[in-house]
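Let me begin by handing over the structure; questions about it come next.
A single protein chain has been omitted; all remaining protein chains appear in their positions.
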Amino acid sequence: MSKDKKGGLKRRDFLKIIGVATGTAAVASSCSPPVEQIIPYVIPPEGIIPGVPNYYASTCRECPAGCGVIVKNREGRAIKIEGNPESPINSGSSCAMGQAALQGLYNPDRVRSPLSNIDAEKLRPLGWADAEKALTQKIEELRGTGKTGNIVFLSNNITGSLGNLVDQWMEALGGKHIQYETYAHEPLKEANKISFGIEKIPTYHIEKTDYLLSFGADFIETWLSPVEYTKQFSQMHGVKDKSVGRFVHVEPRASLTASNADEWISVKPGTEAILALGIANEIVKSGNSPNGGGGLRGLLSQYPADKASEITDVPQEVISQIAKEFSSRKRSLAIGGGVSVTGTNATETLVAINILNYVAGNIGDTVDFGDTLSISTADSFQDITSLVSSMENGDIDILFVYDVNPVFTLPKQLNFKEALGKVPFVVSFSSFMDETTELANLVLPNNTTIESWGDYSPRESVHALIQPVMSPVFNTKSTGDVILSVSGQVEELNGKFTQTTFYDYLQDSWKEKWAGASGAGDFDTFWKQSLEKGGYYKDLPSKTVSVSPAVASLKFSEAEFIGEGDFYFIAYPSYKYYDGKGANKPWLQELPEAITTGVWSSWVEVHPDTAKKLGVELGDFLSLESPQGVIETQVYVYQGIRPDTLSVMIGQGHTSYGRYAKDRGVNPIDILPLATDTKSGGFAWLSTKVSAAKINKSEQFVQTQYTTTQHDRDIAQAISLTELEKGIHHEEHHEADFYPPREYDRYRWGMAIDLQKCVGCGSCVTACYAENNIAFVGKEMVAKRRDMAWIRIERYFEESNNNAGFQTRFLPMLCQQCGNAPCEPVCPVYATYHNPEGLNGMVYNRCVGTRYCANNCTYKVRKFNWFTYKWPEPLDWQLNPDVSVRSKGVMEKCTFCVQRINHSKDLAKDEGRDVSDGEFKVACEQACPAEAIVFGNLEDKESKVSKQSHDDRGYNVLAEINTQPGITYLKKVTQDKA
Amino acid sequence: MSDKQGVLGIFSYVDVTIETVKKLKDAGFNNLRVFSPVPNHEIEEVMDEPESIVRFFTLGGAMLGAACGVGFTVLMSTDWPISVSAKPIVSLPPFMVIIFELTILMGALATLLGLLINSRLRRNAPITMYDTRFSEDKFGVMITCEKENVKDAEEILTSQGAEDIKFDGV
Amino acid sequence: MKKGIKILSVPLLAIFILLGFYFYNAESSDQGPKQPIPFSHKIHAGDDQIPCEYCHSFVDVSPNPGIPSVKKCMGCHQHIVGRDVDYDFDGTTINIKNEIAKVREYWANKEPIPWIKVNSQPGYLHFTHKRHIQRGFECAQCHGDVASMDQVYPAYNMNMGFCISCHTENAKDQEELTHLKDCLTCHY
Partner (left out) sequence: MSEQNTLTYARVNDDIIRMLDKPTFKWWALFLPTLLFVGFGLFCFIYQVYTGLGVAGYRHPVFWGVYITDFVFWVGIAHSGTLISAILFLFRANFRMSIYRIAEGMTVFAVLTAGLFPIIHLGRPWNFYWLFPYPNQRELWVNFKSPLLWDVFAVSTYLTVSSVFFFIGLIPDIAAVRDRVKEVPRKIMYSVLSLGWKGSNWEWLHYTRAYLFFAAFATPLVLSVHSVVSWDFAMSNLPGWHTTIFAPYFVAGAIFSGLGMVITLTVPIRKIFHLEDYITLDNYDGMAKLIMLTSGIVGYAYGIEFFMAWYSGVPAEWYQFYYRATGEYALFYWIMVVCNVVIPLPLWFKRVRRNILALFIISIFINIGMWFERFNIIVISLSRGFDPAAWGIYTPSWVEIGITVGSFAWFFMFFLIFLKTLPSVSIAEMKEILPVPKKEAKT
């Protein structure tokens, strides 16, 4: 692929290769069309029809969960990522990070070709042949000197074929493969080893429980498998037969997960073990334990409720109440994990949680050790520390870095960056110029998952396939291919691998799986089926475990903290950026963080009392100082955090990693000390106390919602459990209208949104950006409230009589497709109108931009194009050709993915039938992990949406304006009783 | 027209002008025209012209405007019926505004037309039979008569103390 | 002087009215764009009677009709080299053999032929060939008598009025008319 002078990619070249029929993403206003070229294929690829999308199953590798995805391809370009309904992990849903993987693929700051600084000061582009030759030479040089063991391949937890290949390669070279995960959950493994003798991380079945007690496990955000657990949680917590599951979350701060809990228990950081034991003791004491506490009575009796209460800051009656609820519910489950319990006593805490489960008789089917997570196989933090010391000692000659960014994700105190400087030859396989790659000597950019073959096994039962959905955007090459190619060139390795491409290697390794799978037919069928389904899924029997008696003699302590400051410091992983990986994707940067609604930056959460004491307000800057350093960041005053705790999100503060990530916010990992969990040796995230001081700097806190309460508007409504059980009496009252009601023929498209299920994760928002070509506008524009999101998650803090004193409510707000839409009659040119199928149509090209519709919109869901927003190439390749790209001066808004409606109607028409219920999903509905959104035809009385719309909990937002919305919200359930 | 001639007498005072008109009328001169810098009821009375028909223009224009308003709104709305906010395609309350405005507009324009047509404005620019002092402070009486009667007219004008007497050049 | 204005105003008004009509009802010119190869639809579709769907093969399954790949061109031109004769292509004289040689050259270089689009619609309009063909419309109804054109040119000014008049005339019943005149059918 040739490049023009600026190093940019020539569009023509791309078209030549993939052969697009026509592809200008035309803009809603154009006078005379410019000369358009149509570039035909030279040889038409099979199965591609221009104008008709193709879908390929693959696997998301944005986080270790390994959700199955389906990538939509139009004319050779990946344009949308959707969850794979076949995948047992996410069953069709996706998260914001997964949606945004496309912006990794099309990131304008990707490494566009191999780079090397072997003969130069700076990294300079070179061809693949030269790059591979350079690597071959280095390897041969090294082997010539006989120092064979000094090669290390540092990667994330890559299971499956690539992992095997790397293992084999390293073995052949005499090197070592270290798998580093930022959040490796070592304490969880260790705790399970201590409690059950299994050093594994199990899978959980939250959906089977009716009472969930979580100690810091942020399963809606990043913990283990967020999409899966959010889905399970919504099944457990959603309304079934007028009852709901109960969820109690224990954490020093009210994270997004805690915000979805019925009770958030604010606990003193590092004391969760004591709390868990205190609860267990109460259960045993009150005789509610089915096993009477087993052999642990003695241990537990050391933690009476009063003592536990004193240590943990949790009132005694709360402890006994939780104990009562936990043991009396049919199926309860306690889970633990996440950074806020990962202190120096993390393993002990998690053992204590296991004990709690044990005494309540929960160790059984809700915790499944038959199917364990592959993240269990990641190497330990100690391996990393010893690697760093070897590097420092000059014992490492070649370091390969694959899909990890240790310079960013490891604490500064470890001196990884300095150690890296002592490694003579660093090879990065990263496709992005991140902090580690910047320091590499040779960059061999890997294809993204969307461009390459591969597989990944997130857990024992799932072997997911990764297949290329499009040809590489840039001059990149799959690392598997590079390894095989280089191996072919290194003399001594000749013949080690029979395959020349990674695709062959992959197929060969899948032949083993095929052999293991019974009754799968011939390999080609097995292979094709696996590709279609996105992988090969097994059913594994669950394994019964028993608590080892050694637990009884364990000592349980509080976490230790380094530093003299007044505040415990929590650096928490972000569901938008994970460990910082997502920060280069504008969709994620622009996705408002659920609690603060902040975008494009970092902030520190400060309790109102603390803020008063420190003399700071929203937007002021605080300097946080730990023994390891200082960070300065903006204040967000939040009642959902303990007064003695401060917290900063991980993910921002990049010094490199592209234009969207660079110089934005702070990286809290920088000031974390190098502390470890005493039992497991894993990194202790919660280990420092910081001092905070106001500094003389203040800026607008850029967020998308400046209010915290509803101002008596009753927008996000709730119903108490008592009322729900009693049943709501619906008054049928028809108010006299000036005009007769509207009638529909075949379809009236409508939606139902269950607020009890919605967790506020923002997947829908990002999915909408991806589907509808919504422009991201950047921090400066969001600061002016010019974000373009068609769907927003409204977040309200409501006063409540729960322990926290407040309840967080989330409400996805999008165009309500009103029957009596206030926007329609005010448009002078009919640019917005009511279509015969109940949609509130928006004709972009007719819009003259009076903006009256937006003024008159009760829900304020219309967005105006203040400028013609641009997607830096090749981000614009992602644009959906089925949706107009709007230009300046035009109003835009949600139209229920009308392109999908039209597409389905078109397909139905081919077969001469009507569109059936559930035949297609709109983008937000499709993404929603909680399945809170249901879309369909209201005229069809049997459709799911019709039924939900007539639910007892159903209401219309601001119904008193008589807009007759097409969206029905189902009230959240407040649990006034346990 | 060659046998007709115009005579113009110029006066400073309204009462004198009116007196002159009366005298001229008594003498059988009926084709009279009075010039004045301001409208004056007494002159209007003595000239006894028929009521202005501008009002019919106004009425006609207003009615046409209202009809146009109804026509525009109803026909254009039904030509491509687009439903907004569950309102009927033809809903009169909002249309009333348009109908009203068009009534006023066309009424006013018709009045202008009526004025232009009826007062013969633009018919002919000032000729000899006009004196620029009319727009300042003088009054004039113009008699159009047969050539043989010019002398009589002049006599009456002189007797009334006309400050100036002009004849057109024909 | 006033007379002059009057005299002038008449032709001026006439010109304005004529211009208005011109822009209101402008027929497109019969001058198509200059293509990299002077491909004659008259020879292919007219003389040789190749059906449209042979080359534009996705027309009934996709919104896009599809432009034939170079391979498809070569399917015939592997064998048809063309006579060494001059041909009057819309007034320019071309040599058939030479022009066909160009196709073979593209094929040899594995280069696509950069055709210029003749009938183009703006991006805010979502037209689908599939529906229209399945409904039984002839290509010529919108594209004109392509079989008689050397260089294809837009036979009709395919503006919204063109679409809407046809939609209005061809609706079977009220429901379909409502659908066919629904903005969201084409604009989204």
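Order of writing sets the labels: A, B and C. Residues in every chain begin at 1.
One rule holds in what follows: a residue touches a chain if its C-beta (ideal position, glycine included) is under 8 Å from a C-beta of that chain, and two chains touch if they have at least 3 such contacts.
Note that the coordinates shown come from a computational prediction; the quantities given were computed from them, not determined experimentally.
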| query | Of the chains that are displayed, which are in contact with the missing one across the whole complex? | reply | A, B, C
| field | Contact residue for the chain not shown (choose from A:I158, A:L506, A:M813 or A:L879) | value | A:M813
| Hey, which of A:L105, A:C847 or A:L879 is the one touching the hidden chain? | A:C847
| List the subunit C residues touching the unshown chain? | 1-2, 24-25, 159-162, 164-165
| Sites on subunit B contacted by the missing partner chain, in the whole complex | 12-16, 33-40, 43-44, 47, 49, 52, 54-55, 58, 62, 72-73, 76-77, 79-80, 82, 84-85, 87, 91, 94-95, 97-98, 100-102, 104-105, 107-109, 111-112, 114-116, 118-126, 130, 132-137, 142
| Touch list for subunit A against the chain that is not drawn | 29, 705-707, 709-713, 715, 781, 784-787, 792, 794-796, 813, 822, 825-830, 846-852, 854-856, 858-860, 863-868, 888-891, 958, 960-961
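Convention: only the chains that are shown with their structure count from here on.
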| Cα-centroid distance, subunit A relative to subunit C, in whole angstrom | 48
| message | From the mean C-alpha coordinate of subunit A to that of subunit B, what's the distance rounded to whole Å? | response | 82
| task | Please report how many Å separate the Cα centroid of subunit B from that of subunit C, as a whole number. | result | 61
| query | Which parts of subunit A, given as residue numbers and ranges, touch two or more other chains? | reply | 830, 833, 836
| query | If you look at subunit C, which of its residues touch at least two other chains? | reply | 183
| remark: The subunit B residues in contact with subunit A across the complex are 82-88, 91, 94
| Residues of subunit C that touch subunit A when the two form their complex | 33, 58, 61-64, 66-72, 106-107, 110-117, 120, 122-126, 128, 130-131, 134, 175, 178-179, 182-185, 187-188
| query | Any idea which subunit A residues touch subunit C in the complex? | reply | 15-16, 19, 21-22, 24-28, 30, 33, 35-44, 49-52, 745-746, 830, 833, 835-837, 839, 841, 843-846, 882-885, 895, 898-899, 902, 906, 909-910
